[in-house]
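Structure provided below as structure tokens; questions to follow.
Only a single protein chain was left out; the remaining protein chains are all shown in position.
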Amino acid sequence: MTRARALTLAAPVALPLMLLALWALAAAHIGSPLFPGPGKVVLAAVQNFGTILDQMGATLRRVVIGFAIAAATMVPLGILLGRIRLLGWLFEPVIDMLATLPPPAIVPLVMLFAGTGDAAKVTMIAFAAAIPILMNTFEASKVRNAMNSLVARALHLGPWETMLRIDLPAAMPMILTGVRMAVAAALLVSVTSEILLATDGIGVFLQRQQENFQIAGGMAGILAIALTGLAVNAAILRIEKGLLFWHYRNDGQNG
Amino acid sequence: MTAPLRLRGLVSLLFVLLVWEGISRLGIVPARYFPGLTEIFAGAVEMIRNGELPAAELMTLGRAIAGLVLATLIGIALAVLSDASPFFERGFRTITGLVQPIPPAAIVPLAIFGFGLGLKLYIFIIVMVTIWGPYLNGVTALRAVPVEQILNGRMMRMTPAQIMWHIKLPAAMPQIFAGIRYAAAVSLIAVVVSEMIAGRDGIGYLLVRKSFSIRIPETYALMFVTMINGVLLAALVNLGRRVLTGWHVKQMGYPA
Partner (left out) sequence: MQTAPILEARDLRKAFGAGAARTPILDGLSFSVREGEFVAVVGPSGCGKTTLLMALAGLMPADAGEVRFRGHPVLAPPQGLAVVFQDYSRSLFPWKTALANVTFAMRGPQGRATKAARAEELLQAVGLGDALHKYPWQLSGGMQQRVAIARGLASESDLLLLDEPLAAVDAQTRADMQDLILELAQRFRQTCLLVTHDVDEAVYMADKVVVLSKRPTRVATEIEVALGKTRDQIATREHPDYLHARHEVMGRIRAFRQPVAS
């Protein structure tokens, strides 16, 4: 193996490993319990493995339910607004305004109406996920490909069939971008609501670690969130590639 | 914005306000939870009068802007570094993949240990969350600079550093600004969330305090304020974009 090839293979991990080594050295040098080295974090992760898994599961459960509610309601609504020009015209500035609302700002308001329980949290997550999904579905539905409608008419497709078989796939790329933004917002609101309103979830885990000065434990929690986020993103990308292979080939892009 | 669009914005706003008033007056939702517009407005005015709102706005906007500027500079610097060293770029890509998905709220509890409860905390969180926009856009933009322009620089016997400063960075600026626009929205989210969790002042803190004290009109008013902040920050970034990359704005045919 040539030196160049070895370097190329090592590159993705070389820098992170170097930083890891630097961190370990710094921690050893500072020697304070408030600055744990990577080793301590791994240890904390192992010790708290069960708890982290449980809490992460609780968070994800809510995220999935809230997201599902948002998608189920907002995709049809977005398509409706995109198709019925008057409605879309009327509501577009409102949607644009909602786009500037930071998702976590929803939490206090919903808390006032729904309290702090699971249902309340799911509502918050649903609201946060709803906005990007609505925005992107709406935007994607506005585009009306003349060729597509002609094809639909030629095939004698009814309005519902047209929407399902032709319009929806055409709108998919943009909708999926909205999905990615919605997942990020959902995760953020979930963690925020847990930190502010307790009960359970990874946010609560982080908060407890902080209260007990367990920095390593907290970092293990953050690591769990990062890995989960990575996994979710990868999954969405996989789904995207599966659903949209035609789109990428069409555009001649590398996925 | 052309006249018809302005008109549409107004009509739409009026429509929404009317619906809001309607819902509140008709009692479809308990009036408690759906205060009329006058109440919300009164709440906002009161917060302005006793100085709560202006002080909070100053804190929040100040932090967001300061963090955004720093994140942009760091992001661009890292993009330049990545352009010069593919080895660094590849390694940093791994870090990006790991750190970018972390929601700012998750960072706050631990960050307090390292940075206390002052400005440093907010700056740290904003940077952690927003450098990705300018960085990623910077890397692709620098890579896409037409080779002819770089060759021109070499023919003029410029050093690589001069080529980066005089040629590559100006060429990359429009795309970097697209990243900054995105980062601006995210920085606001980061500030508000940090203030909500750890703050002792700022809009986020005020929002939590008012809602925990069941002051509903004020809560609505503050949510509206956060929306306005988003618009304000976007306008600021647009101003910067026109100043620094005006040539591109006109080239692309955007309304100046």
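Each chain carries a letter (A and B) given by its place in the written order, and its residues are counted from 1.
Basically, contacts are C-beta pairs under 8 Å (C-beta built on N, C-alpha and C of every residue); 3 or more make two chains touch, one makes a residue touch a chain.
Note that the structure is predicted; figures quoted are calculated from it, not measured.
Partners of the chain left out, restricted to shown chains and counted across the full complex, are B.
In the complete complex, the hidden chain is touched by one of B:A64, B:V80 or B:I167, namely B:I167. Of the candidate positions B:L73, B:M156, B:I214 or B:V231, contact with the unshown chain belongs to B:M156.
Touching the omitted chain from chain B are residues 146-149, 151-152, 154-157, 166-167, 170-171, 173, 245, 247-248, 250-251.
Keep this in mind: only the chains that are shown with their structure count from here on.
Averaged Cα coordinates give chain A a centre that lies 18 Å from the centre of chain B. Within the complex formed with chain A, the residues of chain B that make contact are 8-9, 11-13, 15-16, 33, 86-88, 90-95, 97-110, 112-113, 185, 188-189, 192-193, 196-197, 204, 207-208, 210-212, 214, 216, 219-220, 222-223, 226-231, 234. Put simply, chain A touches chain B in their complex at residues 7-8, 11-16, 18-19, 34, 89-94, 97-109, 111-113, 184, 187-188, 191-192, 195-196, 202-203, 206-207, 209-210, 213, 215, 218-219, 221-222, 225-230, 232-233.
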